[in-house]
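Removed: one protein chain of the complex. Kept in place: all other protein chains.
Presenting chain A:
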Amino acid sequence: MMRGCSSRSKLTQDRAVCMTNCPTLIVTVGLPARGKTYISKKLTRYLNWIGVPTREFNVGQYRRECVKIYKSFEFFRPDNEEGLKIRRQCASAALNDVRQYLTEEGGQVAVFDATNTTRERRETIIQFAEQNGFKVFFVESVCEDPDVIQENIVQVKLGSPDYTNCNTEEAVEDFMKRIKCYENSYETLDEVLDRDLSFIKIMDVGQRYLVNRVLDHIQSRIVYYLMNIHITPRSIYLCRHGESELNVKGRIGGDSGLTPRGKEFGKKLSNFIQSQGISDLKVWTSQMKRTIQTAEALNVPYEQWKVLNEIDAGVCEEMRYEEIQDNYPLEFALRDQDKYRYRYPKGESYEDLVQRLEPVIMELERQENVLVICHQAVMRCLLAYFLDKTAEELPYLKCPLHTVLKLTPVAYGCKVESISLNVDAVNTHRERPENVNIHRSPEDALQTVPPHL
């Protein structure tokens, strides 16, 4: 949820939206293979998507840069002086970069991803934060389930640069010993000893949470997010409605029904979904005719979300690009200059879309298998969240009609499979033209408009 600061002009300044006053340092805590990096990356992706400039700083990365070749778990032994020294240096280097990011590069949240398993280490970080005026929020992951830990190691550790030259057994054995090195000195966050700190302790992959002293809005949002994510395997299917009457006429927005080809897509979609053999699939649509008609073809219950409605093009609703160029050439150019932030007069911007889609993302995180039948701009926003695309890339993501994107979380990211259902449709994707100057010619403006009737 973004609250704009004082803005008079149509194009809001690229000033960081203030959800927090001082920057926040999120500090992970936990033994290896407890999902700290998974959480760090996911949280970073989410915060950036909702408009909070966030970056993660993985101390392991720094260590890998420092110690070019990883030999074995011996490096992590508590009595390895050399190892300790290097690790401390790496943590300092990372904190230095954190300071730079938060004070000089406009960052608002930094995620400090390391084990941070001793009170002493955490105290150092707290001092660092105090000196620099950062708030600190700890995220601890505690898990003793050997299956979960094993799965973790298989998913993300085996592929790590540390183990490129090992076979699976060797890698697992070494990693287990690495974990042992931390176990003896591990001081978990304690509800009494650490009662003045702000933290969330995640136990057993989210069965249980202990939340202490949430100080402000951003921490509250982070807690809510962390409490909604899960790691149960599942897939999310994203697609647009079938081709619509207004699509073929090259008109944007509106609320028209499907063309015959669009209906054909509905049928093919139904076959496809059945062939996927998904257990317990939820189907969501917007409240516009074209997505509802598409879902109807599936013959299963579906849920309509108003927030999944296509971007409101305001005064440009139902116009062709040529008409927009004719009637609103300035607006057209401004949009090409900053398609993410540009808001149609009496309409919305992509930035507004992201804000209204946030509850959808939150619920997608909670759910398991879901098919979302939506619209071009909406699908671009959702896709940008899952694939960690920037605001600049988001409005130009390719989301063609009659194509299903299957997203499956894997390791630290998302696998994407693009499945075209082989039903022809118009192309509705307009690339950014070369000339975005407000004085450009109509030809230059319309250079990239896709063909239509």
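Quick note on the criterion: a contact is a pair of C-beta atoms (placed from the backbone, for glycine too) under 8 Å apart; a residue touches a chain by one contact, two chains touch by 3 or more; residues count from 1.
In the analysis below, contacts and distances are computed from a predicted model.
Taken from the listed names "6-phosphofructo-2-kinase/fructose-2,6-biphosphatase 1", "SUMO-activating enzyme subunit 1", "Kv channel-interacting protein 4" or "Sodium/hydrogen exchanger", the protein name that UniProt assigns to the chain not shown is "6-phosphofructo-2-kinase/fructose-2,6-biphosphatase 1". Within the complete assembly, A:R356 is the residue of A:K339, A:R356, A:H375 or A:R440 that touches the hidden chain. The chain not shown here is touched by just one of A:E74, A:E303 or A:E431, and that residue is A:E303.
Listed by residue number, the positions of chain A touching the unshown chain are 1, 3-7, 18, 191, 195, 207-214, 216-217, 220, 223-224, 227-228, 282, 284, 287, 301-307, 317, 346, 352, 355-356, 359, 363, 366-367.
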